[in-house]
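Note that this is a trimmed complex: some chains were dropped, and none of the rest were shifted.
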Amino acid sequence: RIMRPDDANIAGNVHGGTILKMIEEAGAIISTRHCNSQAGEPCVAALARVERTDFLSPVCIGEVANVSAEITYTSRHSVEVQVNVLSENILTGAKKVTNKATLWYVPLSLKNVNKVLEVPPIQYARKEQEDEGKKRYEEQKLDRLETKQRNGDMIFPVINAEPHTVGYSQSSLIHLVGPSDCTLLGFVHGGVTMKLMDEVAGIVAARHCKTNIVTASVDAINFHEKIKKGSIITISGRMTFTSNKSMEIEVFVDADPFFNDARGPYRAVSAFFTYVSLSKDGKPLPVPQLLTETEDEKRRFEEGKGRYLQTKAKRQAQMQQAAQQ
Amino acid sequence: RIMRPDDANIAGNVHGGTILKMIEEAGAIISTRHCNSQAGEPCVAALARVERTDFLSPVCIGEVANVSAEITYTSRHSVEVQVNVLSENILTGAKKVTNKATLWYVPLSLKNVNKVLEVPPIQYARKEQEDEGKKRYEEQKLDRLETKQRNGDMIFPVINAEPHTVGYSQSSLIHLVGPSDCTLLGFVHGGVTMKLMDEVAGIVAARHCKTNIVTASVDAINFHEKIKKGSIITISGRMTFTSNKSMEIEVFVDADPFFNDARGPYRAVSAFFTYVSLSKDGKPLPVPQLLTETEDEKRRFEEGKGRYLQTKAKRQAQMQQAAQQ
C-alpha cells in the first residue's frame, strides 16, 4: 500500500512499527489460509515469534510497500513464514529491499481458543529445505524458553533525571485494546503490539538524541501470552546501550485484563529495538553516550554491548563469506 | 468534514476513494432511516449498486467536504439515493461541486440477513419524477444482470514485465476485514470496498505513468455478493485502455470467507476506474499508451475504447442539449 504522512516521522521516513504491522498482517493471512486448507476445525493463526529483523533501507512517504509472504517450514503445530518487503518509488520505478522477516504462527481453534490444532504439512522442493527448517524450528524453541525466564524485570520512573541518563529518556504509554486491534478470536494482533512497541522505543531514542531517528533492527520477539480485547496495556521502554552510532532500547509490554480476570497485570512481551540517528541527507549521526548510574544500568549496558559486538561479528562473517563466493 | 493529510496523495489532492466512502456512508444513513420509518421489522440498508460517478473537480487538504443526500425513488425492495458533494474552501468561502452520485440500497432484515424487506414508498412532487425513477430502476436492473455474467475473469502476476505493458503496472492488495469495516449486520460497508478499489486503481495508474494522478470517474459498480467480517479480501487491478489523456483500470474484489464457509473464494465486486494525470498546476498531462500483448489484452483495449467513445459521445450530446436550452 501507499505510505501516508501519518505512517512517517517529520523527516518523511516511515515508522518501523508500520512496516512490522504490515509484515505481521501478511504472515497472519498466509498462515491462517494454509491452516484452513484442509477440511477440519476452522482456526486462526496467532503470532508466536518474530525472528531478528533488520531494516535495510528507510521507506518514505509516497512510496508503495510491496509485501510478499511464503511458508517456508511447518512443524506439527507451527508454521514458519518468510515475509519480504520491497519499497517502490512509483515515480522513478526504483525498488529497494526493505525487510526480510521470519515469523512463527500457531493455529488456534475458533471454537476453543486454548486448543492448538495440527498444521497441514507443506511439500519441500529439496530434502535440505526441510532439514534446515527443522534446525531453525529447534533453535527458536530453545530461545523461547530462555526469554520466558528473564521476563520479570520492571521499569521504575525517575524524577528530575539528567539528560543522557537512562531515567531521562525512558517512556511509557498506555493503550486500551479496542476491537480493531484484535483478531477474530478477540486477542490483540501481534502486529499491533509491535507497532506500539516501536512507537515507545522511537520516543525513547528521540528523547535521548533529540534528532531524527529510524528503526535499524528488532531483536527476536516472543509472544508468550495472549492479550484479550478490553485489556489495558502498558508499553514501557528504556535505553540499555549506546555505541558510537546506535542506541539499543528495551521494551516491555504489560497487560492488565482488568475486568475479565482476577490474576492482575502480567508481562506479555519484551524485546530490544536498535535505532540510529540520521542527518537530513540520510547519513548516520553520532549518538550521545548513555550515562549509566546504578549497578543494574551498568550491567544492562555491558549486556547490550555483548549483543552489539555479537551482531557486528556475525555481520562481518557473512560479508567475508559473501566476498569469498 | 475537514480533509486531512492522510486523505490525500503527495500533491495534496484527496483520494477519490475517500470521497466514495463518504458518499456511501451518507447514502447508507438516509436509506436505513427511511426503511425503518414505518413500524415493522428493523433493517439495515445494504449497498447494491453505485451508478457511474464523475469527479468534477479535485478536493484538497484543508477543504471541508459537505455531503448531502436525498431519496429520489423507491421500488418495492430498493431505494435510490442521490448524493451531492460540495467542497468548500473555508478560507476563501469558494464552493465547487465535486460529485453527484446515485446509489441503490436494499433493506436487509436485522434478524435474518438473507431476507429483503419492503421499502415504504415515498411521495413524488410530480408524476414524471416517479416515471423517470422507474425507468432508471429498470435500466440498472438490466445492467446488474449483465455484469453478473462477465465476472469470471482473473488477474495473473507477470514477472519482469516491460514498462507500459499491462503486466508492468498491475497490482494487488490483500486486506483482512476488521470490525470497523463492517455494518451492524457484520458485512463490509460498500464504501470501504470502494476506497480499497480506488487505492489499487491509483497504484496501477501511478505505476503506468509515473506522475501525479487523480480519479476522474468510476463506472457503475454492482455489489452482487456480501463480504463477511473476518474474510480475507484480495483487490486486484489492471489497466485495460488508455486514451491520450486518460487511463481505464479494471478492478476485481475477491473474498475468501475462509472459516465460515466451504465454498472458497468468490468474486464479490468488479468495476472500471478512469484516472487522469495532472501537472503541478492541475492541468491534464498526456498519458503513455498502453502496450497490449495478448489477444485478451487487445480485446479488452477495444472494449475500453468503446466505453470511452460512448461516454465522450454522451457528454457531447449533453453539452449540446445544455447549449440549446
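For reference, chains read A and B in written order, and residue numbers begin at 1 within each chain.
Rule of thumb we're sticking to: a contact is a pair of C-beta atoms (placed from the backbone, for glycine too) under 8 Å apart; a residue touches a chain by one contact, two chains touch by 3 or more.
Here the structure is a predicted model, which is why all the values come from computation and not from measurement.
Undergrad: Counting all identical protein chains, and not just the 2 shown, how many does the complete complex contain?
TA: My count for the entire complex in this file is 3 copies.
The rule is short, and it goes like this: only the chains that are shown with their structure count from here on.
Undergrad: Between chain A and chain B, how many degrees of rotation does a Cα superposition need? Round to steps of 5.
TA: It is a rotation of 120 degrees, to the nearest 5.
Undergrad: Would you mind pulling out the distance in Å between where the CA atoms of chain A average out and where those of chain B do?
TA: One centre to the other, that is 37 Å.
Undergrad: Any idea which chain B residues touch chain A in the complex?
TA: Within the complex, chain B contacts chain A at residues 5-6, 9-10, 163, 173-174, 176, 178-180, 199, 202-203, 206-207, 210-211, 229-230, 232, 256, 258-260, 262.
Undergrad: Which of the residues in chain A end up touching chain B in this complex?
TA: Listed in rising order, the residues are 1-2, 4-6, 25-26, 28-29, 32-33, 36, 39, 42-44, 61-62, 64, 90-93, 110, 179-180, 182, 184.
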